[in-house]
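All protein chains of the complex are present and in place, except for one that has been dropped.
On to chain A.
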Amino acid sequence: MNAIQIAKPISGLAQSKSGRRFQKYRVLDFFDRWTFMVPAAVLLLAVLAYPLLYTVQISFAKLDLATFAPSEWVGWENYATVLTDRGFLNSMKVTAIYLVLALPIQMFLGFGIAFLINAEWRGRGLIRALFLIPMVIVPVVAGGVWKMLLDPLWGVFNWMGSLVGLPTVDWLGDPTLAMVSIVMIDTWRWTPFIVLIASAALMALPQDVFEAAAVDGTRWWQTLRYITMPLLAPIIAATFVVRWLGAVKMFDIALAATRGGPGQSTNVVNLYIYEQAFRSLKFGESSAMAVIILIITVILTLIFLAMSKKLEDRF
């Protein structure tokens, strides 16, 4: 109330200023506002836009390994090479499998655990704080530690399995199980992140709607279906987009835990391109692969954003 009363005479004062002075003030303000953009714009142009354009450029060239500069233009040759490269196609398949498995599992577990830990009791704050811990475990450390946990000889996992009579399993040595392990490690590392977002979102839900539903004698699944889900849908969608943006960068855990193996079974696309560029020194081809991945990622991100926006508008 007070603030409005004070603000009104001030804005009246500004309007009563002479037109020219006001114009000058507007122009100055315009420049002033753009100065805010300059540091970020300069940095992003230099370290984000320029390298991206350079990647596109190299993807059409052969790189001279003596000077590390593009030496010869080869047109679409690099793209033709990589699109028939079995390793690259396999790495895209591996990445797709990882994403299709990991994202739904993590979303489901994240929101489920958030519901559990939101139960009101004295230790709620502590439990939520403890969930922060796995979230800040450096991914490459997570990969290394899980590699020990899953070890066929000395790993705790196999010991626990043997207690209930399971045979020894070489988690990271079997192609299928290695993928399961990667998804498991990634889920361990990232679910707490979703738990914390979901927990905050669940707490922010308007309580009166639920009270009204309870008074009307709504069953719990009706509440879930007709009240909780519509309220949560936009948040689930937004969380999914954030997690997706992180998951497409999958690199550290696979590098530390399996290095893409056994064979090529966990060679996610980022790891594959990395090896092609910095081990095989195929910079032209790896740039072409990076451009392809970039385009696919951007298109999918835009689709997810549009879907998330639609969900938001619908509810």
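Throughout what follows, a contact is a pair of C-beta atoms (placed from the backbone, for glycine too) under 8 Å apart; a residue touches a chain by one contact, two chains touch by 3 or more; residues count from 1.
Note that in this section contacts and distances are computed from a predicted model.
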item	value
Omitted chain, identified by the protein name its UniProt record gives, among "Putative membrane protein", "Carbohydrate ABC transporter permease", "(2Fe-2S)-binding protein" or "Plastocyanin"	"Carbohydrate ABC transporter permease"
Which residue of A:54, A:76 or A:226 touches the chain not shown here	A:54
Residue of A:60, A:88, A:131 or A:171 in touch with the missing chain, whole complex considered	A:131
On chain A, residues whose C-beta touches the chain left out of the figure	3, 7, 10-11, 13-14, 28-29, 32-37, 39-41, 43-44, 46-48, 50-52, 54-55, 58, 63, 68-69, 113, 115-121, 123, 127-149, 153-154, 156, 159, 188, 191-193, 196-197, 199-201, 204, 234-235, 238-239, 241-242, 244-245, 248-249, 251-252, 255-257, 259, 269-270, 273-274, 277-278, 283, 286-287, 290-291, 293-294, 297-298, 301-302, 305
